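Heads up, one of the protein chains got dropped from this complex, but the rest are sitting where they should.
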Amino acid sequence: MTYQHQFSCINQLGVLKQTVSLDTKACLNDLKDILKYMILSNVLDKKCIALQRTGRLGTFAASTGQEAIFATAGYLLDDQDVYVPYYRDQAALLARGLAADKVMSYWGGDERGNDFSHQPQDMPYCVPIATQCPHAVGIAYALKYTQQNNVVLVTLGDGATSKGDFYESMNFSKIHNLPIIYLINNNQWAISVPINLQSGNQALSQKGLSAGIDGYSVDGNDILALYQCLKHAIKQAREHNQPQLIEAVTYRICDHTTADDASRYTCPETHTHATSLDPIKRAKLFLKQQDHWHDDEDLKHQENSQKIVQAAAEKYLNTETQPITSLYQYHGTQEDTTT
Amino acid sequence: MTYQHQFSCINQLGVLKQTVSLDTKACLNDLKDILKYMILSNVLDKKCIALQRTGRLGTFAASTGQEAIFATAGYLLDDQDVYVPYYRDQAALLARGLAADKVMSYWGGDERGNDFSHQPQDMPYCVPIATQCPHAVGIAYALKYTQQNNVVLVTLGDGATSKGDFYESMNFSKIHNLPIIYLINNNQWAISVPINLQSGNQALSQKGLSAGIDGYSVDGNDILALYQCLKHAIKQAREHNQPQLIEAVTYRICDHTTADDASRYTCPETHTHATSLDPIKRAKLFLKQQDHWHDDEDLKHQENSQKIVQAAAEKYLNTETQPITSLYQYHGTQEDTTT
Amino acid sequence: MTIDIVTAINLALSQTLQNSANTVLLGQDIGKCGGVFRVTEGLQTKFGTKRVIDTPISESLLAGMAVGMSTHGLRPIVEFQFMGFLYPALDQIINHLARMKNRTRGRLSCPSVLRMPYGGGIGAPEHHSESTEALLAHIPGLKVVVPSTPTQAYHLLIEAANCNDPVIFLEPKRIYRSVREKLDTEPTATSASQPRVVIPGNDLTIIAWGAMLHDTIEASKQLNRQGIYPEIIDLVTLSPLNLTLAYESVSKTNRCLIIHEACESFGVGAEVGYRIFDHCFNYLEAPVKRLCSPDITIPYSKMEHHYYPQINDIIQTSQALVEY
Partner (left out) sequence: MTIDIVTAINLALSQTLQNSANTVLLGQDIGKCGGVFRVTEGLQTKFGTKRVIDTPISESLLAGMAVGMSTHGLRPIVEFQFMGFLYPALDQIINHLARMKNRTRGRLSCPSVLRMPYGGGIGAPEHHSESTEALLAHIPGLKVVVPSTPTQAYHLLIEAANCNDPVIFLEPKRIYRSVREKLDTEPTATSASQPRVVIPGNDLTIIAWGAMLHDTIEASKQLNRQGIYPEIIDLVTLSPLNLTLAYESVSKTNRCLIIHEACESFGVGAEVGYRIFDHCFNYLEAPVKRLCSPDITIPYSKMEHHYYPQINDIIQTSQALVEY
């Protein structure tokens, strides 16, 4: 029972570390797909911020600089697995098949943004910090109970690891050996509270030890490290019902949300440095070196994403608001007799 | 940052392990005093159970078999330190100076049982599991803030280590380096739930690792091991503001409370074995071997305790109930202007 | 053969586990121990540890797991050991259990039952006598029910277990063992959660539920001897409120008394009282009265009889109301 120090595979220049072996070509194809979702998420972020600034969207939480974590997680799960997001997961949801206009719909203040018809078993956005963890445990129990061979992946921020729900959840997951993966987006900030005022330990992955769960810390800007680590964790959870904890270390180079102004509390040098570690840039460098991405693709996928996002925005802006009756429709207070 | 495997100093026959050195005579004198409180607590347990069985006391939680943990903790704290109990701490409270009739008063359903005038800064009994931990953190912060050189010791059960409050508390204690000691009475049961259904890890002391706090597991029936370990922890907390976690491993050889019937869910063999490990017996054997306890003292201190407890029972039974006005007196809803 | 409320609930749980393979029970000590009040006695032996789950002490987790389980095909029935230990779970209950269906526009819903003993009068330690049903009743999306007899408890629990949405099931622990009757397992024509007239009468309407209902019936017997005949209504469902029966009754009796053991201010009696005032404004010959506990913390056991309304209080308040 240990926690691993930060695991990484490719350096800042996209160069594969000598110790790492790339198992298959398939992996590189996967990484290429993941990169596309990262780009899409990045473009979507910008659009949503623009919509918010012009009064056409509510408060929005971007995930700029953290795309690799979410895109990889969303991509690696099977269709029948259950993804349990918090609120910064657009890259994962896109990789799971969510239409981009749903993201706008949600942040635009429309409950229909949570209608994940692409993956109807996925949980909706979760705002109260860490409260999604117990849900994930309940789902994992249900999956194991019905002997489905599926797993649950739940995400949370570094700030969320301070909250009781997270520990209580891990504790139960381990006692009952549930197929669950906890994935922490350690972006160093919880709004304005820095990680050293959030936790007094050396690594958040260490928090798994309290429950007897193995924890891994991984470079959250390193698409290959994330890929390998998440793949391993999903396998452990799926095949051995071993709960898993992964801390992906990154940096929130965006504001917390559009309601925030990070310049009030961050240090410009750190910000600049963090920006230079951008996971999209690094993934491109790496895939180019592996001959799986070509110069013209930068532009092509950027434009493609722009088109998708533009179409989504139009759809969102042209959507009628819900009928007033919808406000009253979904409160369960009627008895019924289905068993 | 590690957790220590179970630490013990004397074996079941009271024989000092070769590796252990007894620093001072003072220690043996202390242990003798602690033993007296253990005996008193044990006698008090029996009396309270008898009072409950005859309808003269409400539900009562004994601590039979766990006396060493509480008596040592209560004894080792300074007068100005703050003791934060849960509900099984009578041995500690007695060692802190609480009159035995107060224990009866509390379990007899009288709020005045919480009037710890002997140590007015100590917290009252705490029933909702683990909720005393955040109180202890607040107190530790207050002590450090006002630069008092005192520490807080908070106790909890093995079951309480499943609750969010415990983890949230440790996390904050470490971030702010507070003078606090968490002492777990791991008596293997939370009412009927055994430790393996309560936690999936190897040792409860490991839970400190989540917060970056060093944890120790100690034989909770070994008075010398407890003494050394608690003394060390109190020193670390007092002199270095390092929060400490101690798991004292023991066994609840009594029912959970008088409302419980442990025979419904425990195994008789385990119970018999656990009884043979009784800390009072072992402490006597050890102190006799160290020439700090003599055969006639067994009886003497037993009788002495009986006298104290009998007097307490009489006082309790002759106490008038509170005036009805007292029910209305202590709800703070009046403004005032003291600053 | 007569049975008590504990046994009735046990039978309803057993029946539900038998009929619905997706039902699971969660709670502290509900396995071998059978729960601190023995409500789940024998169920783990019969249905196994996967379906009757002894949990760690993590109330917030339990409610949160109920959310995840129920959105994903299971039908969890959670036992909270005492209502005073429910509070850590309120976050999950208010923010998720009650809202998931609305949040997802009906995509995910939370069929689940949260059971717990409530109320005092058994001489239990601090925090074991809570009656804070008003907190739950204020939350849209929750149904809050309270049985007061074994047969009713049985049907109410079966109904709750079959409900497609969350139900808070409050068990009046003071009468767990004292109220006995022959169990009638035949489904009733109307829903078990409908309010009902327990004793018809013409002089005033008394509304109660749970353990207080039985004190009210007792008081009523004594009032009868003085020629006062209250109509007694068992509210059964505290939220959503259905007061049709109460309005009819008060329109006839012109007087109304509401009884509960929670403290008075902002309690369930405020809502019921307000609504009756409002709807029966032209029928009332006296103000609607409440008989509740005072606005103080529940005293420890030695003094708790100074807290809850006692049978004599019911008699006196009723007399005063009739004479108003």
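The chains carry the letters A, B and C, assigned in the order they are written, with residues numbered from 1 in each.
Here, a residue touches a chain if its C-beta (ideal position, glycine included) is under 8 Å from a C-beta of that chain, and two chains touch if they have at least 3 such contacts.
Keep in mind that what you see is a predicted model, and the values were worked out from it rather than measured.
The hidden chain makes contact, of the residues C:N95, C:T205 or C:T237, with C:N95. When the whole complex is considered, the residue among A:T59, A:T146, A:T270 or A:Q310 that touches the unshown chain is A:T59. Taking the complete complex into account, B:E111 is the one of B:D45, B:E67 or B:E111 that touches the chain left out. Within the complete assembly, A:E111 is the residue of A:D45, A:E111 or A:D222 that touches the hidden chain. One chain of the complex is left out; on chain A, the residues touching it are 58-59, 107-111, 125, 127-130, 159-160, 162-164, 190-193, 197-199, 259-260, 264-265, 321-322, 324, 326-328, 331. With the whole complex as reference, residues 82, 84, 111-112, 114-117, 120-121, 123-124, 128, 131, 133-143, 145-146, 164-165, 168-169, 171-172, 175, 326, 329-339 of chain B touch the missing chain.
Think of the hidden chain as still there; on chain C it touches residues 60, 84, 87-88, 90-91, 94-95, 98-99, 102-103, 126-127, 132, 134-135, 137-138, 140-141, 239-241, 262-263, 265-271, 273-274, 277-278, 281, 284, 286-290, 295-297.
By definition in this document, only the chains that are shown with their structure count from here on.
Computed centre separation for the pair chain B/chain C is 37 angstrom, with centres defined by C-alpha atoms.
Chain centres here are Cα means. That of chain A falls 44 Å from that of chain B. Within chain B, the positions touching two or more other chains are listed as 162-164, 197-199. Counting partner chains per residue, chain C has residues 55-56, 58, 60 touching two or more of them.
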